[in-house]
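Only one protein chain is missing from this complex, and each of the others stays in its spot.
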Amino acid sequence: MTGITLKEVRKSFGATEVIKGIDLEIEQGEFVVLVGPSGCGKSTLLNLIAGLETLSSGDILIGGRRVNDVPPRDRDIAMVFQSYALYPTKTVRDNITFGMETRRVPKAAQAAALEEFAGLLQIGHLLDRKPGQLSGGQRQRVAMGRALVRKPEVFLFDEPLSNLDAKLRIEMRTEIKKLHQRLGKTVVYVTHDQIEAMTLATRIAVMDEGHIRQLADPATVYEDPVDLFVAGFMGSPPMNMLSGRLVRDGGMAVLCGDGPTQLRFPLPDRIANRVAGAEGRDIVLGLRPETIFAAGTQLPGPDRFVFERPVVVDEPTGPDTMIVFEIAGQDLIARVRPQDARPGGTVFRFEVEMDRAKLFDAKTGLRL
Amino acid sequence: MSSRFGRALERRLPLIVVSPLFAASLVFVYGFILWTVWISFTRSRVLPNYEFAGLLQYERLWSTPRWHVALSNLVIFWVLFVVLCLAIGMLLAILLDQRIRIEGVIRTIYLYPMALSFVVTGTVWKWIMNPGLGVERLMQQAGFDSFRFDWLVNPDYAIYAVVIAGVWQSSGYAMALFLAGLRSVDDELLKAAAIDGAGPLRIYARIVLPMMRPVLMSVVIILSHLAIKSFDLVVALTGGGPGYATDMPATFMYAFAFQRSELGLAAASAVMMLMTVIAIIVPYLYSELRRR
Partner (left out) sequence: MKQASGIVRPKGWRQNVQRVLLFVVLGLFCIYYLVPLFVMVSTSLKSLAEIREGTLLAPPRAISTDAWAKAWNSACVGVRCNGLAPYFANSVFMVVPAVLISTFLGALNGYALTKWRFRGADTIFALMLFGAFIPFQVILLPMARTLGELGLAGTIPGLVFVHTVYGLAFTTLFFRNFFIGVSSGIVQAAQIDGAGFFGIFFRIVLPMSIPAIVVTVIWQFTQIWNDFLFGIAFTVGESNPVTVALNNVVNTSTGVKEYNVDMAAAIIAALPTLAVYVVAGAWFVRGLAAGAVKG
């Protein structure tokens, strides 16, 4: 069993603490993605697991063995780097076999492993080239080959796709997911791209300022964020955050803005029950863009709320059009079908799925 | 009218600014080189004589024993100076790259001779290697009674004394250049090598040093350039002596130009030096410029 366990892991560089006490249990065969804005400590955490940084305090266990003082070579891991880190003076072949060579793997076994993964990654025709002669995508594959060929129990990825162009990135994403399904090894993957996190992970750890804010499967992180940070970080375009006040007048509702443009979002019972007794509190109402659409364009459902607002601008993306509008001085985005879109200035009838609304405490940012 | 003139002037201004400097370079570099080359083809002695005399001075030069001494000294000095500076520089750079806390202090110590004039270096080493009062006396007082160290006054060994002083002054420079090269290696590459299981020795031998080839090339060129131009060190340390045992092309040229008033011969030797430098520098510059 080759899971990874982190206990109260801390890391400081000089006086600045970068990792502030992280506990994490990764099961054998899991694909865990560490995601967060730059500087959140995700890469440092990965380096700690790899043994490329020394722990300040806490414990790291790989496969049940405490590895705090074990050098990287003896941790049974492989890593793919953001810059690919291919050895520029070695051929692709030597790049891939270098790790086996240092471990004195017999030549025949080296050749067999090389052949297997060169075929799998379609780099067989590149083996005699130097990294400088490869395209970005090819380098990426070679870097993957170097990691795979030793068949370690744990794979670590440090933003492996961020130097690729958009199209190649999507291709390689799929490739990595296929490889994981096929090999079933434990993967820890660092990225700042929340779409990559959503598509790849079995579980996502959303990190911020040296803490893990939420650790859960992608659907839960998206639909059930624990706080404003996670809600705002996951999703593109981001969740609409609307400041308001919780009121009870004929059922619980959120009051946004004041005067003639005031809006009253009624809360469905499921949510209302959770916030019972919190009337008068300042809250943030979170509405994902896809839960706001043109009135009457979707099958009728329970707890829909319809309102009108003028369109500020419309932004077609192809499959959908984003409509920007305003409530109480804040910009909101609705995701509508292209044929429903209207130009700026037109009054638009929006329908919002209140059942998928999220409420957060305005002061603490925590989910209610 | 005046504003149109002003704008035209403004547009030409960069060219107008550069032109005098460019002209200076044309005259003082290319013009002077041509003049020297021309003089080397004449019979000029004390005063320049512009009448073409063919290869006369070159024939004289190559039949002057002192010139052959200067050339063989240059080869000895060049090879030893470059090889020793490279070896010491590379070794120190690798050692300093091992997470040394007081690296800054050590680096400062290794590099300070570069701030000295070769004349100062020559003066100090002349005293250290003083036959009688220098290292010889030190070793004799330490109990090695028969210790002899007279390289400075021994025509067969004096050139090696010049090598010692030259290496002392310039090896730190090689160290600094190598260290900068080592530091420019991508961090992730070293991490990848650590995960691949390579120990420090193997990382250097198999990954880092092969990447240092361009740096090595530049260091060799720089040191060679220093070696060919070396003048001050020889003058201060040995004055070219004993006799002309430590003469180099640079001191040879100076002696014939300013002391013996053999303009033509001096010019011919200077042209030979120029050719040597061109033979080294031009291919290097060409490959450098092509790489960019």
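Letters A and B mark the chains in the order given here, with residues in each chain numbered from 1 onward.
The criterion applied here is as follows: a residue touches a chain if its C-beta (ideal position, glycine included) is under 8 Å from a C-beta of that chain, and two chains touch if they have at least 3 such contacts.
The structure presented is a predicted model; accordingly, all values stated were derived computationally and were not measured.
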Sole contact to the chain not displayed, among A:Val70, A:Ala278, A:Ala295 or A:Val324: A:Val70
Of B:Leu86, B:Met114, B:Met211 or B:Ala245, the one touching the omitted chain in the full complex: B:Met114
Of B:Leu13, B:Ala53 or B:Ala87, the residue in touch with the unshown chain: B:Leu13
Which of B:Phe32, B:Phe52 or B:Phe144 contacts the chain that the document leaves out: B:Phe32
Residues belonging to subunit A that touch the chain removed from view: 47, 51-54, 68-72
Touch list for subunit B against the chain that is not drawn: 10, 13-15, 17-18, 21-22, 24-26, 28-33, 35-36, 39, 48, 88, 91-92, 95-100, 106-128, 130, 133-135, 137-138, 141, 168, 172-173, 176-177, 180, 182-183, 185, 187, 190-191, 194, 218, 221-223, 225-226, 228-229, 231-232, 235-236, 239, 249-250, 253-254, 257-258, 263, 266-267, 269-271, 273-274, 277, 281, 285, 288
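In the analysis below, only the chains that are shown with their structure count from here on.
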Interfacial residue positions of subunit B with respect to subunit A in the complex: 186, 188-189, 191-199, 202, 206-207, 210-211, 213
Contact footprint of subunit B on subunit A as seen in their complex: 47, 50-52, 71-73, 77-79, 81-83, 85-90, 98-99, 102-103, 146
